[in-house]
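Some notes on the structure that comes next.
With one protein chain withheld, the remaining protein chains of the complex are depicted in position.
Chain naming follows the written order as A, B and C, and within any one chain the residues start at number 1.
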């Protein structure tokens, strides 16, 4: 075990997977000599050379489109999008090609590419450095989506993504890139895609969360310590969703609050709620509550805390649910 | 009243609104001399001239980006995207600018632009002429989304969109562009955004649908005539959602099936189910069922019927719900 | 030795008109000339029969490429088998030149899964329906091949309209920066559906755009199969030799509807179309070959018959495909499909069966 920051765990995974498999390459804006604006790719350029850790032109659709071609030539490209909101120019390639190309070849060709990017708010940044775009990705057929909440999972999910034969998108909670070191298994470490994690066991209410919302859920659970026994399900992978884990927890507690920082409408919390409304309706002892970002443009950072789900809002939701 | 096809009703609305307001202009690929590949803009070029009905270069981000600037210069651009899946290059402009620019000016400037496009499957077309991309749009803050199911609403919602001070996206069910004429009010006709329509009254089960899924729901309701009294809520506007109409119907029937042809995960049916799970949980007498497209690439057209929600699948869901 | 002539508008030309315009020459053996002619006729036959099949309701909407055959066959002839082709919908049948069965391509236009081939088997990527988005694929492939130490070349085909798309720009930029062994082949048929190239760009020529990507831009008469061949051969040599990408603008005039669903009479210049039809590319090459005694009437008959036979067999085979199983909806999206697919399929089978 090593004690690593989340961003260091990402970096560790990249080093190990590139060492392990000579066809893994990293491409993106400023990933090379600079090592990425968050230093997630630091050291790769020196260690693996300019051909395997490539600074690209400033063109996100070009990055993802080229990655499709790189797959066809036998590479496993790991594409960094510099920030959440700057990945949108690549959505066209994502939807019309990345998610469809394996299908187009009737499964004869694989597109083992990874898109990874820092996401999320709360970092006091200028406009458009705060988005949580997972819905755009998770709604797109043919791609998998994972969002780690801690250093060990950041390493393990990225390793799984790189080894996966299909396109995987990883959103890394930039708010927690450097908030604290945690234990991370040394050497190869893979967290299988599609397996949620019960971050905390409880019996009264389930908090469903992922990414930066997991530490928040933990703080909310602490705050509620005297009132209720809180279970926290860290989804880890949004697609494919670990329905079993979700339904098991809902069956156990009968009360669910889903937390997401993206805007509410059609956010992933809606999907979770819909699954529960369809498959757990007889287990539910109250409404499925959503604590989410609002359906508004992500605000000026001086008031971003009012936009972001907060401990207070989660606690309030839990209390309402317990009183219902 | 006139008897019009859905696409003729769209054309009618464009003529009337352009006549009414000299700042309305239509831009897009092939909207001018050709009158659009579906003829939705036929006659505008002749009537209003090449400056108000403009053939643009083949560049969707350019179209939507220029539309933002046109708004700033005092125009109300109506942008045609030639097909659903070809609108994706413009998503970046949509998310980062169209939905945010009014906010950026603290409400001082308006962006009264409209994006309209044919959407949806079932038309035996080559790849990528069949998408239902509403989630990408509806999840985006700062834009409204409407989807008409019949000629009169196609006219009225488009007119409302053109008159709206904010960006509105209209998806037109291409499957029903020419499937049948229906009565459409002559002259100015506005269907306010945000108001759902009870397309059929019933007491046992509510089918929630929009766009091309409404006629399908009607056929399913007919097929179930002997078994159950079906209510159909045609949402018409997805954002803002008419929650009152939705909740009223759920309260009345206690049983809801939501239909959507887009892929399931984070589709709009998830949002509807989530609203119900949050606000109608005590009214529900069974699970909220979703009949949707699948989380797969839209298939080869010879088997597209297996992908699309069908009367059989809706009937099956209703029967399961009644038996639950 | 080749002799390529400049022609009207600075277009490279080889084939003359048999009168004032002299013929040039290219470095092809008589057998190669016949092979190339066979390719041309094959594509022409495919296209003409497809329009008929469409009218007969045997295939769906179809993107006609009548008179684009010289651009497709001429350029493909300059490639090696190991090179990859990235076609748009306009080059749907280009795989035929590599032995891809006609039935496969016909099945694609019939919306039947048998129409989706394995790109690795033929060195032909999937048909790209969205405009220009395959340009970065071709460039990524070319770049990736070079990184692997291969000497494979990639060629992407797209239209005049495509050069307005951001995807073209980004792909071309990458090609220049990574010195990718890629050929960006622009079929400038002067129309993007109803939009003339004059409304598409203010650039004097499309080839001028190459300057912005630091690559050579070549203009060639798109109706002259030999000029196209020559220009592509040079580009391939450059690419394989490590000298990077080339942009080729092949100029023609769209002399048929955009696709079977299109009615160009609303917007096109019918006289210009007539002119183009009279000077269409297969006849031009045929006359050239005959002027050089490289082709006999009997051979023409035989080659045409071959093409027709291939199409007859192709459509028969395509139509004999068993109906696609609805279960295919859940296949091929992932190597390892999620559990939900299994449940969805079970439900679907129950309902369809019931």
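Here are a few things to note about the model shown:
Operating definition for what follows: contacts are C-beta pairs under 8 Å (C-beta built on N, C-alpha and C of every residue); 3 or more make two chains touch, one makes a residue touch a chain.
Not measured: the values here are computed from a predicted model.
Within the whole complex, touches from the chain that is not shown fall on A, B, C. Only one of the listed residues, C:211, C:237, C:266 or C:346, touches the absent chain: C:211.
Considering the full assembly, B:57 is the residue among B:28, B:57 or B:286 that touches the omitted chain. Touching the missing chain, out of A:85, A:146 or A:270, is residue A:85. Interface residues of subunit C facing the missing partner chain: 164-170, 173, 176-177, 179, 199-204, 208-209, 211-215, 244.
Contact residues of subunit A toward the unshown chain are 29-30, 32-35, 37, 55, 57-59, 61-62, 85-86, 89, 124-129, 294-297, 299-307, 310, 312-313, 316. Not every partner is drawn; the one left out touches subunit B at residues 25, 51, 56-57, 59, 61-62, 64-75, 89, 92-93, 96-97, 99, 101-110, 141-142, 144, 165-166, 194, 239-241, 243.
By our rule, only the chains that are shown with their structure count from here on.
Taking the mean of C-alpha positions as each chain's centre, the chain lying farthest from the centre of subunit C is A.
Ranked by how close its C-alpha mean sits to the mean of all protein C-alpha atoms, the top chain is B.
Subunit A and subunit B, compared by their mean Cα positions, are separated by 30 Å. Chain geometry summary: the mean Cα position of subunit A and that of subunit C are 40 Å apart.
Within subunit C, contacts with two or more other chains are made by residues 113, 116, 130, 166-167, 333, 338, 340.
For subunit B, residues touching at least two other chains, in rising order: 61, 85, 89, 127-128, 294-297.
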